[in-house]
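What you see is the complex with one protein chain gone and the rest in place.
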Amino acid sequence: MLNKDQIAQRIAQELQDGWYVNLGIGIPTLIANHIPEGINVEFQSENGILGMGPFPYEGEEDADLINAGKQTITALPGAAYFDSATSFAMIRGQHIQLTVLGAMEVADNGDIANWKIPCKMVKGMGGAMDLVASAENIIVAMMHTNRKGQSKLLRQCTLPLTGVKCVKKIVTNLAVLEVTSEGFKLLERAPGVSVETIKAATEGRLIIDENVREMNI
Amino acid sequence: MLNKDQIAQRIAQELQDGWYVNLGIGIPTLIANHIPEGINVEFQSENGILGMGPFPYEGEEDADLINAGKQTITALPGAAYFDSATSFAMIRGQHIQLTVLGAMEVADNGDIANWKIPCKMVKGMGGAMDLVASAENIIVAMMHTNRKGQSKLLRQCTLPLTGVKCVKKIVTNLAVLEVTSEGFKLLERAPGVSVETIKAATEGRLIIDENVREMNI
Amino acid sequence: MALNKVVENVQAALEGVENNMTFMLGGFGLCGIPENAIKELVRRGITGLTCISNNAGVDDFGLGLLLQGKQIKKMISSYVGENKEFERQMLSGELEVDLVPQGSLAERCRAAGAGIPAFYTPAGYGTEVAEGKEVRIFDGKPHILEMAFQADFAFVKAWKGDTAGNLIFKATAKNFNPMMAMAGKITVAEVEELVPAGALDPNQIHTTGVFVQRIFQGTDYEKRIERITTRPKV
Partner (left out) sequence: MALNKVVENVQAALEGVENNMTFMLGGFGLCGIPENAIKELVRRGITGLTCISNNAGVDDFGLGLLLQGKQIKKMISSYVGENKEFERQMLSGELEVDLVPQGSLAERCRAAGAGIPAFYTPAGYGTEVAEGKEVRIFDGKPHILEMAFQADFAFVKAWKGDTAGNLIFKATAKNFNPMMAMAGKITVAEVEELVPAGALDPNQIHTTGVFVQRIFQGTDYEKRIERITTRPKV
């Protein structure tokens, strides 16, 4: 079973040289720490920066330089700043090759719910709806089940949707899955995790080929 | 009867302090030479400059600095450059207080035709359709009649339209007229030009009050 | 000569604000917010406001200050609830909240400034954001029709500005400020540094003075950081 950092590490293996990438808050943020050798990517934060660098050293924070999670950041050489309309022009116009974000639920048709729980305080969708509606390549990073042990990979989402038929791939603590027209296709299982465990933790339709390989982590 | 420079001079009297103004090619261009004392306006050229200044001195032309008529220009202190989308955001978004342009025909409901003559070479509308469709305040600068002596102020345009019901005021070599729901209202006549002359030269509906005053030129 | 948009201070800049108006306020989180204008709105105590702003501040800073005084009737934002008073007012029904996808929020501001009354976007299709909105397929993909906003005033904050109203923003403090500057019937810009017309390079202007009706030199900027995050020096 993977921990959160290992989920990020596994997703980092999906990165391709030359990609622009938008990382959501939570697990996706950790991906920046695991970029494979020889792979060069540039991070976009939707509040207005391309070429986002690491957090600043203590005492070097700049109130005018933050990421979409409102954390202080730095800019790498070759970075550029832009306004919010231009930022979402990049996103909506499919100039960002990969979006990674967390989710509360994913359905086996690619629907995603990650912004609202009815009867609870709603904070808003931020940029998530724009991101999922436009990204050509969306990976969801999440735990396979919720705190009550219920599957987050469903036949149909029960929570209000963020986007429809948009998720392409899911990396959880248990597995790597691809969304196909017939449901979740199990691509890889986490080290030491059996296909049966994944089956039991997945409520949506699950396609299992012979010999599902173990992740290389 | 006014010459072209005097038409420009009369229109310049309409300028109000603090206005942004877009001047079309031809007579409108001459307006910049007649800005009244104490009136401060800024000129926009739709190819991407606010704060357009006079032509450069010989030998100081910059190929990268032209106006919408493709003439070399200069920029005044406080000028700004911008792209074409932003330029027309200013125009379409009604941030420019006055547009002055020439016309081949104006109808007494405010329709204007100034871009195309059927069966002749068509050069295109450039920015004219955007300007007339959006400007709150459009003044047409033109001769009252065409080369054949026919009226250019019509009941209805015969040429393909540039915009509908948009012209507010017309300054010609003979008169100043306002477009009202009942037709062209004669506001002023050029020095030495009789109301009868204007009547004869105007094909569209003409509203004539008693004592039409002579222009102050 | 360049036009002069300078007003003496924040009081003069906010001349004409009234109860029940709609305002746009630049900023992302607490970054790039018009601190001076917000303080003056608090001081004036006007109420019934509709505020279009990506976020709603924190309890004791930014738009949170207007919430404390119950001056806001409705928030139009993409992400809110970083403060308790907001949550209380929202749950009690005192505060109306309209949540808009961030990209649609930005584009609806730009559209307002650009004379585009409406446009199609895929964002929000199939979600509750699309409820009551026209759906249309383009190139096989469903989109929804989103409308331009309208605002009586837009309050923006820039790094540098000149007397003609030209603005330059710094780093990610740019965010929503340029589009909101385009969209206000009256746009009020406060700047950290006000310089004479001609002092800024015309190639480097982010927002041209044509969009700005009033500009003033801001004072006492706190520029609070919401989440200071650092790494250790190696």
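In order of appearance the chains are A, B and C, and numbering begins at 1 in each one.
Just so we're on the same page, a residue touches a chain if its C-beta (ideal position, glycine included) is under 8 Å from a C-beta of that chain, and two chains touch if they have at least 3 such contacts.
Because the structure is predicted, anything quoted here is derived from the model rather than measured.
Taking every chain of the complex into account, the absent chain touches A, B, C. Among B:Ile49, B:Leu76 or B:Met215, the one in contact with the hidden chain is B:Ile49.
Among B:Glu105, B:Asp130, B:Glu188 or B:Glu203, the one in contact with the hidden chain is B:Asp130. Only one residue in the set B:Gln9, B:Ser87 or B:Thr202 touches the chain that does not appear here, and it is B:Ser87. For the chain left out of this panel, the touching residue among C:His143, C:Lys157 or C:Arg214 is C:His143.
Touch with the chain that is not drawn comes from one residue among A:Ile7, A:Ala68 or A:Ile96, which is A:Ile96.
Touch with the hidden chain on the side of subunit B covers residues 45-49, 54-73, 75, 81-85, 87-88, 91-92, 111, 121-130, 133-134, 160-164. Across the interface with the omitted chain, subunit A contributes residues 18, 20, 40-42, 44, 49-51, 75-82, 85-86, 88-96, 134. Interface residues of subunit C facing the missing partner chain: 107, 111, 114-122, 136, 138-139, 141, 143, 147, 168-171, 202-204.
Operating definition for what follows: only the chains that are shown with their structure count from here on.
Across the structure, the highest number of inter-chain C-beta contacts is found for A-C.
Closest to the middle of the protein, by Cα centroid, lies chain C.
Separation between the centroids of subunit B and subunit C, computed from CA atoms only, is 36 Å.
Centroids built from CA atoms put subunit C at 29 Å from subunit A. Centre-to-centre spacing of subunit A and subunit B amounts to 55 Å, using the average Cα coordinate of each chain.
Touching of two or more other chains is recorded for residues 110 of subunit C.
Multi-chain contact residues of subunit A (touching two or more other chains) are absent.
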